[in-house]
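The structure is given below, and queries will be raised subsequently.
A single protein chain has been omitted from the complex, and every remaining protein chain is retained in its original position.
Moving on to chain A:
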Amino acid sequence: MAAVRTNGERTINRLAIVSVLIITMIFLAPIYWIASTAFKPRNLATTIPPTIVFTPEISPFVKLFTKRSQLRAPPSQEEYAAAPWWERLVFDGGEKVVRSGRGEVQLSGYPSRFMNSLIVAITSTVLAVGMGTFTAYGFSRFRVKGEQDLLFFILSTRMLPPVVVAIPMFLMYRAVGLNDTHLGLIILYTAFNLSFSVWLMKGFIDEIPKEYEEAALVDGYTRMQAFFKIVLPEAATGIAATAVFCFITAWNEYAFALIMTNRRAQTAPPFIPSQVGSGLPDWTVIASGTLLFLLPVAIFTFLLRNHLLRGMSFGAIRK
C-alpha cells in the first residue's frame, strides 16, 4: 500500500518537474531569442523559420559600440591586413568603422546612453527609497493629522497612466529647461516611484515593533539615532525589495524618456530601437544592446536575492 502510494507520488513529482520545465522554457523563450540573435551573423537574424543552430559571432557587439558607415567599395588588401580583428568583423559586414581626423575610433551612442540609464535609475532609486523610508517612518510612528487622506493622496498619484501627463510635462519641462537633462528624468522617476516606495516601506516599518525604538529612547538615544541604529537595520529587507522595484521601474521606463530626452540625457530604452545601423535595421545590434541592457537588473536582483525572498512575503518578517 505504502509502496504504491510512493510510486504514485513519484509520478506526480516527475510530472510536476516536467511541467515546471516546460513553463520555464516558454517564459524564457523571448530571452533566448534575444540572447541568440545577439550572437548571430546579420543574415541569419531574420530568417524564417528562425535559425537555431549557428556559429556564434561577436560582431554585433563590436558594431554596438562603434560608429560605422556603409562601405562604398570593399577595403583594399593593405587596409584589411592593417585593421585589428574587430575592425575586420565590421568590414566583413560591408561597413567600416568611422575614425576621427587623428585616426581615433568613434564610439556609437550606446555607451553614453547606458551610462545615462545607470545615472538616472540609480539616483532616482536612492532618492525615492530614501525619501520614501523617512516618509513611511513618519506615517508609521507619529499621529499625523489626516493620515488616511494623505496616504490616499500619495497613492492617487499613481492612478493616472503616466503617458496621460506626458505632453503637459514635456511643455513644462521645456519651459524651465529641464528637458533632455539628467536632473529632469531623475525628478520625474523619483516622483513616480515615491508613492510606491512610501506605501511599501510603511508596510515594512509597521511590522517593526515600536518598542525597539522606545527602548532606545529610554536608554538615552535620540529619535534620529534610534532610527538609524534600530529601524534601518530591521527594515533592510523591505528597503532592498523596494529598491529593486523602483530600480526596475526607472530602468525600464520608455515613454517619458522617449519624449523628454533626445541626446544628452537619453537613456537606453528609447535609444536601442532607434539603433537601426546604417541602412536597414540591424537586428543583431539591437539584440546585443538589449541583452546588455538586461544585465544590471539581473545583477541587482541577484545580489539582493536573500533580502528579496524574505521581503516579498510582506508582513512575514521574523520578530
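Just so it is clear, a residue touches a chain if its C-beta (ideal position, glycine included) is under 8 Å from a C-beta of that chain, and two chains touch if they have at least 3 such contacts; residues count from 1.
Here, contacts and distances are computed from a predicted model.
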item	value
Chain not displayed: protein name in its UniProt record ("Ubiquinol oxidase subunit II, cyanide insensitive", "Polar amino acid transport system permease protein", "Phenylalanine--tRNA ligase alpha subunit" or "Carbohydrate ABC transporter ATP-binding protein (CUT1 family)")	"Carbohydrate ABC transporter ATP-binding protein (CUT1 family)"
Chain not shown: contacting residue from A:157, A:222 or A:274	A:222
Among A:234, A:253 or A:282, residue touching the chain not depicted	A:234
Hidden-chain contact residue, picked from the options A:54, A:212 or A:254	A:212
Positions on chain A contacted by the hidden chain, ascending	209, 211-212, 214-222, 225, 230, 233-234, 318-319
